[in-house]
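Every protein chain of the complex appears in place save one, which is left out.
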Amino acid sequence: MTTPLDMIKKKRAEAINRILGKGYLSTKRVYVGMATCEIAAGSKDVMAVFENAIKNEGLTDVYLSQKGCAGRCNLEPTVEVVEEGKIPVKYGKVTREMARQIIDQHLKKGEVIKEWIIH
Amino acid sequence: MPRRYVITLCDGPTCIHKRSKELEAAIETELTRHELTGRVSVNLSGCLGMCAQGPVMAINPQYTVYGNVTADDIPEIVSSHILKKKPVARLAIDEDHLYNRFFRVFGDINFFGKQMRIVLRNCGIIDPENIDDYLSVRGYEALAKVLTDMKPADVIAQVKTSGLRGRGGAGFPTGIKWELAARQKTDEKFLICNADEGDPGAFMDRSTIEGDPHTVLEGMIIGAYAVGASKGFVYIRAEYPLAIKRLEKAIADARRECFLGKNILGSDFSFDIEIRLGAGAFVCGEETALIHSIEGHRGMPRPRPPYPSVQGLFDKPTLINNVETWANIPVIILDGAEWFSSIGTEKSKGTKVFALAGKIKNTGLIEVPMGVTLRSIIYDIGGGIPNNKKFKALQTGGPSGGCLSEDYLDTKIDYESLAAAGSIMGSGGMIVMDEDSCMVNIARFFLEFTQNESCGKCTPCREGTKRMLEILTRITEGKGQEGDIERLERLGNLIKKASLCGLGQSAPNPVLSTIKNFRSEYEEHIKQKKCRAGACTALTGYEITDKCVGCTACRKVCPVGAITGNPKSRHFIDQGKCVKCGLCFDTCKFSAIKKG
């Protein structure tokens, strides 16, 4: 008989497969904070900049996702860039212009913009 | 050249007991030997929640957590990990452990290092709108475990052993509440998640639901299984549209995946959840008022007993817990009650989420183990007071809580210690105030809130808080009278003891605690008609001192033309014209304007 535990293991495996199927293993993953507070601080605009860039500029190796509030209220909106094997970078108080620059500099050229990182 | 590393050493009681202090010394020695002191910083953190493997240390970046470390291991760790970038595999703790993920993900050690995230373990990590993300981090595994190997009584026993207490404010032991609800024999039982977060400045529940809605649902489903409830409600305020949207999606996804509805995960157990929107009345956070609101009545509390666990929604036994309490449940089931109860203090187990706000550098949402001191929260996590101002008071528990002075900064976070200090744990608001805050004015602010939000049912709360507010208002307007402090105390103690519900019983706390801790400020307001913080407009005056160089800046900004003076000579303020807006004070570059 299949127990609930067996079922959940199967479900998790399927879920992980689906996530991987969406390009999770891309070399770069970008997370934009999208809680109410972040949205109020402007994260929807930031998200739009990333979405457009991925769509229009052929950033095929970037996986974009949203996430909830991590708690850094005074530094919102936050954007996190995770590159496999590297230190994840979290940018604070990101504006549309900064998002643009993160795309050009970090995502395209691999240069971390040090002065914007949350320490 | 090695990159910059941060070593975080667990300073929790278990690790100290396991001689973590020796590690600190050994690390210092090794770093000095390799001339790394400037490049590697060493932090002490509160309990990291891995006591069984203590002493524990984490190295960031690279998010490695080492357990069972002895002083003898330190040279190897430093030479291998720091110098050669090669983590020491034999000491590294299972990467998959839930609670080191924050170091892994954020590397933001100053802010997150002293935190411990149980409730918020997935917040800011997963996509809240994607159930796959939740499943990938062991989501709903606790539910599956409960349905596979645990009887309802076992679940309740686990919750009791964990020592979890209600996170809504009062701190009632959760397991006992569940047991009481489970014991009732009726045809139908209900379950409620109280997400009616009403404290000004508090957003713990909103962030939890927005960041990880499934955790809350999973906790509720487990609770329903334990007490035998067939139907659950999330009562959430309509002002949280995003949280509602995510919750709706989460419920729909959970139904689709067979975590809600009939025969959950193929078992005999059926349960479903609906959302009910509140209209934003503060009192609806009180459980009986909330129940009335769900029933379609005006949200007004009723006397207890009977408690909702015995007679609640639609007169049926009803288990009601708040968001944060529910979010703890899956972790307790997965990682065990013993582990959970190893965190925190003797009577308060686990962690507490706080919304840190006010005059503090890092405002934010934090989760710390019980037992951390207020000082540590303010200075280590919060980064201290900005603009070189002096700390004055910490307000915890929102409008129901109290203001604590500097003397209480070493108070440990737990229900009893905070209560003993004259405040409450509350649902988790934490507001830091600096020397510019007037304590009388702050008390007035909070009381105005509770007076406006009083449901108006019981006399002490409805009439008493109004009279207190009138007295406070006249004090801040310079019309305070001899005996006003005593009148406030008399009313405050009456309201505290005689009110019907928790709102009234805690409404005087901001006043009584500020009288207790800052009585001299009240006396100054009443007797000397003086507000030292300069916050009470009626009591504040501005004066130009002989430091004035005659730059004319103040004269130019004064909106009512109250300042006169020739360039390069001392200016003067016409007190009759001055409206005390403070623009001159803010404008003066020479500190030549005195406030007070």
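Chains: A and B, in written order; residue numbering restarts at 1 for each.
Keep this in mind: a residue touches a chain if its C-beta (ideal position, glycine included) is under 8 Å from a C-beta of that chain, and two chains touch if they have at least 3 such contacts.
Definition applied: contacts and distances are computed from a predicted model.
Given the options "[Fe] hydrogenase large subunit", "DNA polymerase-3 subunit epsilon", "ABC transporter permease subunit" or "Thiazole synthase", say which is the protein name UniProt records for the missing chain.
"[Fe] hydrogenase large subunit"
Where does the absent chain make contact, in terms of the chains shown?
By the stated touch criterion, the chain not on view contacts B.
Which residue, B:Lys497, B:Lys556 or B:Lys577, contacts the hidden chain when the whole complex is considered?
Per the contact definition at the top, the residue touching the missing chain is B:Lys497.
Among B:Lys151, B:Lys262, B:Arg298 or B:Lys547, which one is in touch with the chain left out?
B:Arg298
Please pick, from B:Val155, B:Ile385 or B:Cys458, the residue that touches the omitted chain in the full complex.
B:Cys458
For review purposes, identify every residue of subunit B that touches the missing chain, sorted by number.
Residues in contact with the chain left out: 281, 283, 298, 300, 302-303, 305, 451-460, 462-467, 470, 487, 490-491, 494, 496-500, 505.
Note that only the chains that are shown with their structure count from here on.
Report, in whole Å, the distance between the mean C-alpha point of subunit A and the mean C-alpha point of subunit B.
The computed centroid separation for subunit A versus subunit B comes out at 27 Å.
Which residues of subunit A touch subunit B in the complex?
2-5, 7-8, 11-12, 15-16, 18-19, 33, 35-37, 39, 65-74, 80, 82, 87-88, 90, 118-119
Using the touch definition from the top, list the residues of subunit B that touch subunit A in their complex.
Residues 61-62, 105-108, 110-111, 120, 122-133, 135-136, 138-141, 143-145, 147-149, 203, 206-207, 210-212, 240-243, 257-258, 264-267, 356-357, 361-367 of subunit B touch subunit A in their complex.
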